[in-house]
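With one protein chain withheld, the remaining protein chains of the complex are depicted in position.
What follows is subunit A.
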Amino acid sequence: MKMIGVDVGGTFTDFVYSDMESGTLAIHKVSTTPADPSKGVMQGIVELCQQNAIDPSEIAYVLHGTTTATNAVLEGKGAVCGMITNDGFRDIIHIGRHQRPEHYSIRQDIPWQARPLIRRQHRKTVPGRIVPPTGEELVPLDEEAVREAARELAAEGVEAVAICFLFSFLNPAHENRAKEIVEEEMPGVFVTTSSFISPQFREFERFTTAGLATFIGPKVDRYIAHLDAALRDLGMTAELRIMASNGGVATPKMVVEKPALTLQSGLAAGVLGGGWIGAQDGRDRLITFDIGGTSADIGIIVDGKVTETDARSTSIAGFPLLMPMLDIHTIGAGGGSIAHQDRGGAFRVGPQSAGAEPGPAAYGRGGTEPTVTDANVVLGRLAPQDFLGGEMGLDVEASKKVIADLAERLKLSPEEAAEGVLTILNANMANAIRSRTVQKGIDPRGFALVAMGGAGPLHGAEVARMLSIPEILVPPFPGITSAMGLLTTDLKYDLTRTQFQLSTDVDLNRINGDLDRMEAMLTTQFAEDHIPPEAISFSRMADMRYQGQGYELTVEVPAGLIDANALETLWENFHAAHAAEYGHAFRTNPIEIVNLRTIARATLPKLGALSAPAGGSRDTAFERKVQTVFRLGGKLESFETSVYARAKLPVDEEISGPAIITQKDSTTVVPPDASFRQLPSGSLLITLGEVK
């Protein structure tokens, strides 16, 4: 079977082609075409097929990571949206949690007030009310009012409508009926309901998630339709699958119905790619660390599973997003991050970035601010002949100049300033990793760091050192790990049902009923994708908390029918999760099951094992010796450092640092007190020595 993974990034669109039978692997890269990303995607597919003599009609799957939805939200360019909600609650998405994002600011903008997803004039209210605890109807839905509201919205030129009623997570009847009416009145318009998008309690977050879905819905719909048509025009019969934020892929139909699934499409693929790299070499506890030009994305994999966020910690462009997502932490730290002295004289790196234009001074495109890339150049870690295979070149003098200016302001030597830039950046990244590990009861010392992205391998070893992580894996193609990750996914859908059930009084029938119904719905969903029931595997999770707490922890629900014994296991799982996360369990307190979630997977064919190129040796790989500066044991020193060409490295031969390993899409730095070797899989394994 032949597959192509396509990952659209901010600057480049990356492609990986894999032929599972022959084991052939090919990669390709084109510039992203922001106005219509499908153009770049199609151009790349055409070129990739031509260069490798692939018949497009033989491709079985195109797996796609897209930023269309994300960009629409970040740039505030979405559909004109309307909302129909309960009488008396017109402004839930405007008031939010009545909290300001910044404590210490008079002049701040509140995202949902300054950039509303749905303007007040397009928020209509209608009589009808569902109430807890069972979802009983207190006030019937006024269907005529819904119809009237839909007509008004149509007259106002609204392109997408979110139906958002209180307590719809307990009983979606009113939302569903209102949706039918709106669809009758506004044919062809994108309509969704909050209970369909995310049936969980907390109205501001759920309504906002539905609002986001409508905001991006029409755009995602058009994009997918466009891309699908373009693939067909090329004579392709390949199935298109889109990467979703939950770490699975979904069919075009699914994505069009639940467009918010794709809000972290690209990021999710990166973490999966990192996980797959680790698994190649038998490592299942990993920190994936993907550094590009402006940001670093961090993912955590425990026992082979990517950790997920809890529903309260996810947001995009300041808007809360109530959906299951992989826990990917992004910070503003990358190769383009600008080093500066702030108003009080403190030395800071980022979050401002020189981006791709003008980019670091080293790019010679007019950048005048000292960046992380410039620091790497000054320290001898990045050289013109290595950067992007020498195609782009680097202006070393420009880097030296901007770093010298910074050094003067800071009253440091240029080397100290450059090394300081890296230390501060690396410390910021280490703190970000700490917040995702140590703070959650995970000890990173038992993990391997997967250094990915163009700049990850430059920083990986030093960041790992700060966290006492002993080993670093550098994938064969660090710059396209996301595109590779796309070829390692499964189809994955999930459903959620809010319970609010206490351990002191559990309704087992309701639990089993809800689990059964979710399973049945997911089976139906997969049937529409032509996946037979026997190909589906299910897992079930519960979001739980001690009674009275406000934050849930997610634990596994035992398989099969839930009976008294299974419940005992469930409570025990929760106590254990609480103890792991917070260092303590309150064993005598009642537990509340807040949500039940069922996850269904159907496996897709995957990328085959990679192997290191044969015939390399240390001598043939050796290119030259350079002087590079490292801080060792607190002292800044210059070291004679060997530069190796990655493609010619031997397999399984330990080489001691300091060393620089070059390849087209990245440069790897091995510090003086570390060593590395190329594994049979083609990944590099850097091992840190004891701190001297």
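Keep this in mind: a contact is a pair of C-beta atoms (placed from the backbone, for glycine too) under 8 Å apart; a residue touches a chain by one contact, two chains touch by 3 or more; residues count from 1.
We take it that contacts and distances are computed from a predicted model.
Trainee: Missing chain's UniProt protein name, "Fructose dehydrogenase large subunit", "5-oxoprolinase", "Paraquat-inducible protein A" or "Ectoine/hydroxyectoine ABC transporter permease subunit EhuC"?
Mentor: "5-oxoprolinase"
Trainee: Considering the complete complex, identify which of A:15, A:61 or A:201 is in touch with the unshown chain.
Mentor: Going through A:15, A:61 or A:201 one by one, A:201 is the residue touching the chain not shown.
Trainee: Where the complex has a chain not shown, which of A:19, A:36 or A:91 is the residue touching it?
Mentor: Reading the full complex, the residue touching the unseen chain is A:91.
Trainee: Any idea which of A:420, A:657 or A:682 touches the chain not displayed?
Mentor: A:420
Trainee: Give the residue, chosen from A:235, A:345 or A:615, that touches the chain omitted from the document.
Mentor: Considering the complete complex, A:345 is the one touching the chain left out.
Trainee: Extract the touching residues of subunit A with respect to the undisplayed chain.
Mentor: 88-92, 94-95, 97-100, 102-110, 113, 119-121, 131-133, 166-167, 169, 201-205, 342-348, 410, 412, 416, 419-420, 423-424, 427-428, 431, 434-435, 438-439, 500, 546-551, 581-584, 586, 589
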